[in-house]
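Accompanying notes for the structure given below.
One chain of protein is taken out of this complex; the other chains stay put.
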Amino acid sequence: MTEKKDHEAELLTVHSRTDVEQVYRYSAGRYLSRFLVELRDHARIVGVKCPKCGTVYVPPKQVCDPCYVEMTEPVEVSKEGTIRNFTILRAAFVDPETGETRPVPYAFGNVQLDGAGSLLQNYIVADDESKIRVGARVRLEFRQERTGNIRDIKCFRLLE
Amino acid sequence: MGRRVAIVGAGQTYHKSARKDVNGQELIHEAVSRALEDAELAIEEIDGVVIGNMDHFEGINYVDCWSIDGSGGYLKPVIKLCTGGTTGTTLAIGGYHMVASGMFDRLLVIGWEKNSESDTTGAIVTATDPILDRGVMAGALAGLAIEASEYAAAYGATPRDAARVSVRDRRHACNNPYAHLRKEVTIEEVLSSPPISDPLRLLDMCPRTDGACAVVYASEEVAEKICPRPAWVVATANRHSYSRFADVMGQTGMLSLTVAAKELWRKTGIREPLKEIDVVELYQPYSWAGLIWIEDLGFCKKGEGPKLIWDGVTDMGGECPFNPSGGVLSSNPIGATGLIRCAEIAHQIQGKAGARQVPDVQLGLATGFGGCWWSDLILFSKKKPA
Partner (left out) sequence: MERVAIVGMGQTKIEASKESVNYPELVYEAVRLALEDAGVGIEEIDNVITTSNDFWDGRTISCMPVGGVSGGYDKNISCVEGDGTFGAFYGACRILSGSYGTTLVTAHSKGSESRQIAHLITNAAFDPIHARCLGLDMVTACALQARKYMHTYGITEEECALVAVKNHGNAFANPNAQWPLKITVEDVMKSPRVADPLKELDISPISDGACCLILASEARAKKFRKKPVWLKGVSFCADAYQLGDRNLAECKALEKAAEKAYRMAGIRDPRREIDVAEICDAFTYQELLWTEGLGFCARGQGGKLVASGATARDGDIPVNPSGGLLSGHPVIAAGMYRIIEAARQIRGEAGEMQVKEKVRTALAHGVNGLCGQSHCVWILGSD
């Protein structure tokens, strides 16, 4: 569901189920809306930079916590990055969002995209699981059909 | 200046994976009764109640109101604190401030959780940002697995090192009649238990537990009158450094714990925690934390955690025993878990710890951890603070 306000950026509302009956409608806010719109329309990753410490936050947010200043400068970061940490899930659990179980094993981790200071989390996909290491290089893979949701990112694919 | 405050009594339930014999209010009542008995006080003498749990685990809204039947808070001031996993220690810190402020003289502090009544994962998932993180989930444990993998890559620690921590805590739990899991495990058993999320295996992890804990705080004047050996609160420190999981920058170790510990040692003048602290109840939800977080606390240098563990320094009989109660690996009723750490330290100081008593405890440290990488610290002493 979206709402346009004059010449302002498109604002999104994201639906998230906590259980079958209870649906909340979360406002993404200006920062995350812009991030999700860039993701949806251009398959681009746009973060925000702190004017004081220079940290680039991906995904973006309004306030840099340590500096306690508002961040307004958008910064596009690379779609490639480095694995900072990861794990491989071997015990399946039911995803409460979808009611499904993702087949195990699968890898999951935090990646620092080139140009970003914070880490982005997502699934990590590789042909050879043993090649997934801290420090390995990955590239973002996007879905063909994107709707302005974090799931528009399919995964990080290991660059062999 | 505020008044000095002490824990004068504590009680907890017999923790189990499912306490089908009681409903939530009855579970709370069990802990409260034991705490009042331990403090030798009647409920009429209590002038306030502070309570906490993690809402979605039981699916009950306004728990401070709902729990009256079990907490004894009828027509008393009742307030709820909740900060996720750190709830138990948040309650302990809150209890301290509320009594030190002069607003209460005999305050009942309660932490509880009936995990069996809900889908734990389902509840934990909603701790994540609905826009960013919930669509890309890997469950509650992935975050911890990630911390461990980072630490292993940085310092070469192995699953065997972590397993030694599990062995320690599970052995300690055998001395604790209240513990949920009371069976020893061996290193081999840990290393061959089912893998959950690399490098974590089932026996590296804490259980899911139903349980409650209650503690009575008293002001200085009251404590000295009614309690032969109060456990005095010396100082507290905490940090909730991350507002989003996405902000975890990939430092090795727990940032919030490192910073909070520095503040605590500075405030109390403690230079060598390993030498000066007599016992620690570390909120340690998984084995690797027993390696990583003792470094972050300043008990040894970064990377030296395993050595401390293998040398037996943290075993019962060692220089500074950790988790004589068996710790979180043996019982984890989340809302109560942090408060149990405080109750255990209080009993250590009071000499009431039975088979798990560490001899001659002057200073004891209780820590809290929350799944958002949060840390609470509370230092207790036998001697009244100056």
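Chains: A and B, in written order; residue numbering restarts at 1 for each.
Here is the rule we use: a contact is a pair of C-beta atoms (placed from the backbone, for glycine too) under 8 Å apart; a residue touches a chain by one contact, two chains touch by 3 or more.
Small disclaimer: the values here were computed from a predicted structure and weren't measured.
Peer 1: Check the options B:38, B:105, B:129 or B:169 and report the residue that touches the missing chain.
Peer 2: Answering carefully, the residue with contact to the hidden chain is B:129.
Peer 1: Tell me which of B:38, B:64, B:105 or B:296 is the one touching the absent chain.
Peer 2: For the chain that is not drawn, the touching residue is B:64.
Peer 1: At which residues does chain A meet the chain that is not included here?
Peer 2: 3, 5, 8, 11, 13, 16, 18, 21-32, 61-63, 65-66, 68, 70
Peer 1: List the chain B residues touching the unshown chain?
Peer 2: 1-2, 23, 52, 54-56, 58-69, 73-84, 90, 93-94, 96-98, 100-103, 117, 123-127, 129-131, 236-244, 247, 259, 263, 370-372
Keep this in mind: only the chains that are shown with their structure count from here on.
Peer 1: Name, in rising order, each residue of chain A that touches chain B in their complex.
Peer 2: 14, 16, 18-19, 24, 26, 28, 32, 36, 57-59, 61, 65, 84-91, 93-97, 108-110, 112, 117-123, 133-135, 149-151, 153
Peer 1: Mind pulling up the chain B residues that touch chain A in the complex?
Peer 2: 56, 119, 121-122, 125-126, 130-139, 142, 145-150, 153, 194-200, 202, 241-250
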